[in-house]
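Only one protein chain is missing; all other protein chains are in place.
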Amino acid sequence: MTAGTGIGARVLRREDKRFLTGTGRYVDDLPLARATYAYFLRSPHAHAKIKSIDTAKAKAMPGVVEIFTGKDTADAKMGGLICGWVVKDKNGEPHKAPAHPVMALDTVRYVGDTVAMIVANSIDEAKDAAEAIKVDYEVKPANVDLAHALDKGAPQVHPEAPGNLIYDWEIGVKADVDAAFAKAAHVTKLDVVNNRLIPNAMEPRAAAAEYDKGTGNYTLWSTSQNPHVLRLILSAFVLGIPEHKLRVVAPDVGGGFGSKIFCYNEETMVCWAASRVGRPIKWTAERSESFMTDAHGRDHVTHAELAMDKDGKFLALKVETIANMGAYLSTFSTAVPTYLYATLLAGQYTTPLIYANVKAAVTHTAPVDAYRGAGRPEATFVIESIVSKAAVEMKMDTAELRRKNFIPKEAFPYQTPVALQYDSGNYPPIIDEAIKISGYKDFESRRAEAKSRGKLRGIGFSSYIEACGLAPSNVVGSLGAGVGQWESAQIKFNPTGNVQVMTGAHSHGQGHETTFAQLIHDRLGVPMDQIEIVHGDTSTTPFGMGTYGSRSLAVGGSAIMKATDKIIAKGKKVAAHLMEADVADVEFENGSFKVAGTDKSVPLGQVVFAAYVPHNYPLAEVEPGMDENAFYDPANFVYPSGTQICEVEIDPDTGKVEVIAHTAVDDFGNIINPMIVEGQVHGGIVQGVGQALFENAVYDKGTGQLISGSYMDYTMPRADNFPSFKLGYKTTPCPHNPLGVKGCGEAGAIAAPAAVMNAVRDALAPLGIKHVEMPATPLNIWQTIQGAHGVAAE
Amino acid sequence: MYDFAYHRPKTLADAVATLKGKDEARPMSGGMTLIPTLKQRLAKPSDVVDLGGIKELAGIKADASSVTIGAMTKHYDVSVSPDVKKTIPALAELAGHIGDPAVRNRGTIGGSVANSDPAADYPAAVVALNATITTNTGKHAADGFFKGLFETALKDGELITSITFPKPEKAAYMKFPNPASRYAMVGVFVAKTKDGVRVAVTGAGSAVFRVKAMEDALAKNFTSAAIKDIKIPSKDLNSDIHGSAEYRAHLVGVMARRAVDAANK
Partner (left out) sequence: MTLSVAMTVNGKAVSGKVEARTLLVQFLRENLGMTGTHVGCDTSQCGACVVDVDGKSVKSCTMLAVQAEGTKVTTIEGLAPSADKLHPMQEAFRDNHALQCGFCTPGMVMSAIDMVKRNNYQLDEATVRRELEGNLCRCTGYHNIVKAILAAAPAMKSAGV
């Protein structure tokens, strides 16, 4: 069904009206009677010992309600924040897990580390008091340069992680890969830095909490992508508040991109302190705090080598990466550069042998964790950069080299040498379509025309694969995940026939209230305005894992489909009774139960009413009510794929790179709402181009100060940095979930950086330039060109 | 933000009187720099004297040879003023590219000039066009007005009332914005006036400065070719993650040439 409002239809979003009229309800919007306001005093140093903290003067300041420090949390025997994924190193040892206190105890380890919490009647009074707290620091040398973080003599971040090494992990058999390299006709080598990013969801993180003395219940409102997981962590590991006494609500949330998955210090403290203060507490990050303390993304230093035979067929790939963990291990940090990165290094190619070694380092910088794509953009950047470089070295067309090595469609399901089994895909038609849309064949004439204007034009490809739709629980469990990765749904009809659908996924921009309603409408025939999608509240929704890793539709949508099966199965029994027919003869279509071969039918609404008012009802066989739960644990990841082609023009006088055109062709399996999917791709592309051209989290290597700590210095992509995008689709349905869907949330950000950088390198190739690092800022390009001139002059 | 006493005088005389004797008082024009500074707690004025209520300070007057812009005139109003567009189109163009539309609706020429932000646009126009800055106590020539980083020749309690720009024969402003903040990383205003050619650079140094070598070359031959070999020394230029001093020095040349080409169009 593509017309109307069912699956495949371009349905306008039901959530939009409230956002467009200023009636959305984000955490900071909550009116809480008698609320107090929290402000966190943060470390101005990257590494220091706290010799003393004197809060006496601050406590006496006007409006101050209470001040807490690390000592209070230690006295309360509060647990530390946890990393929920155990990665075993190459010797089978679990990763080093340094303590992560909620408030610094005796040492601060990055600029922004939490030192004290001030609770006051107003935020200004809290900030006034923060200035009156005296902290005596003994400043120590900081370790902020990732490339040298593991060097002998580098300042130590944690006693529990000697040499700053969290793990030294590997996948693949090195000896086999080395043997293949020995026989190679050509080896392409690549050194790349995957620049560090700051997520910058437009809504800063926020938390508010209230404690009900009468019942002993806590309510925490948090900007969370996964309220149940947050509750689980707070209950089981950090605060010890039993799960049934803690309600976590994630209301409207203004973007996440991964940064709101994790359990953070501030929400933990706000929740804990609410009972001590006896009044509600609100905290909202200022943007400068978001810059300092939201978990950052990426930050790899990588060396890679690709071995080929004389025809350009890939024989083996070898990758060595140092990954930055920051000062503490954030909730899922350890998995990102291992199971979400190295397992993707086959890309779209038949490379038979792959070896990857990843060393994770702690540094005196903000924690690093999943950010849109999480590991997969880093993998795609390595593969697609080295493949494009290989094409140049082999003097082959960049598209041809890719095509030559694509996994053929007959080979699916395809077992890669790095653990994953790709379930479906068909790559050649995708690149063909992208080539067509982008006008690749006529590119050289555009390059020549640009040259006549003094501009350098380049074109770049990126063919990505991703594993998303996290994930089969047994698989992630065997890899060290501390949680399952299923999703839940509950379909609760009301007696009057309308329906509330509770999902364990969480929407913070993805449009679940529309897409999920389309599923219900399509499957059960309930009109859209009779459907309510409920999410984000542990007290009203079944336990769920939340939204990240492009999983909501593939896993959460599948759970909804399973629940509709149960509704229909039960409804058939009731309908059979009402129509005095045999259950086996009852069919369900277009919202009605029918007796096959007759004109007898009863609409679902009537069946629902009968289930709630069971006066004429098969009570001996069926329970009253129409309310079904389902949990769905997928059989495999889903594997979206695609090709992006970027065309850039460089002004050699200023070094400025302009994106002239950007094409993306994707295989997301079946598409429920094309309008929403396009929006996800647009946003992803901009975040990916942002990494390639603009964004860079920069710490001063000496002091560890965050230099790019505001929009004055961290370059956010803006509207005038982009052309309109050109999109296309090819479809191979996912074979193992009921909707045949893959994920679309991260694809844009995964593919774009390599497409852009390959275009930049292509543009600069006539100057003899072979490599440019991200971000390709005007300064970077100008310096690169100067360097090339310098070499040419010698 | 620290709290302060707020005043909104209705006349220039009241404003001057209110500021008098208060060492820690700050005048506020559009507030586009002052309010963000206060929000970051980087300043702690005892009093803020809001000049927004002084009607006599806003407005644009033009005659055949000059344009006079009241200190409280908003960037937007300068950018769309038919008088400015007719007399000094480069100045209207410059005003139309300061900050973003919402900033242009609040920010004022007097505030920008009095603040001497090293990355502000207006100082380049003031110096290149050899404008005269009129205050409540007298007049300042453009040369010598911008003394350094956030430092001008204004004395305590002295408020800009208007700025008079002589009409040039030709002029243009070219800016290379900082990719993050969009302030000028380098902005070059080139003006051919009856008194000679003036080239003023903003964004690159601690305050706006003139480039004598370019002025001399352009006085002889007002084409971009005339300055293509002039190298700007990078010593003392600003350097940050977006632009090294060498890069800024290079950009001064590029922007100057583009400004000359634009002025000749």
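Letters A and B mark the chains in the order given here, with residues in each chain numbered from 1 onward.
In this text, a contact is a pair of C-beta atoms (placed from the backbone, for glycine too) under 8 Å apart; a residue touches a chain by one contact, two chains touch by 3 or more.
In this text, all values refer to a predicted model and were calculated from it rather than measured experimentally.
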{"item": "Of A:Asp145, A:Glu170 or A:Glu286, the residue in touch with the unshown chain", "value": "A:Glu286"}
{"item": "Which residue of A:Asp124, A:Glu170 or A:Glu243 touches the chain not shown here", "value": "A:Asp124"}
{"item": "Candidates B:Val103, B:Ala153, B:Ala213 or B:Ile241 - the one touching the absent chain", "value": "B:Val103"}
{"item": "Residues from chain A at the interface with the omitted partner, ascending", "value": "12-13, 15-26, 28-29, 31, 124, 200-204, 252-255, 257, 284, 286-288, 508-511, 675-676, 678-679, 682-687, 710-712, 716-720, 722, 724-725, 748"}
{"item": "For chain B, the residues touching the chain missing from this view", "value": "1-6, 8, 31-32, 35-36, 38-40, 48, 50, 52, 76, 99-103, 105-106, 181-182"}
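The definition used in the following text is that only the chains that are shown with their structure count from here on.
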{"item": "Whole-Å gap between the CA centroids of chain A and chain B", "value": "44"}
{"item": "Chain B to chain A touching residues, read off their complex", "value": "1-3, 40-41, 176, 179-181, 240-244, 247, 250-251, 254"}
{"item": "Of all residues in chain A, those that touch chain B in their complex", "value": "124, 127-128, 131, 288, 653-656, 694, 696, 698, 707-708, 711-716, 777-779, 782-783"}
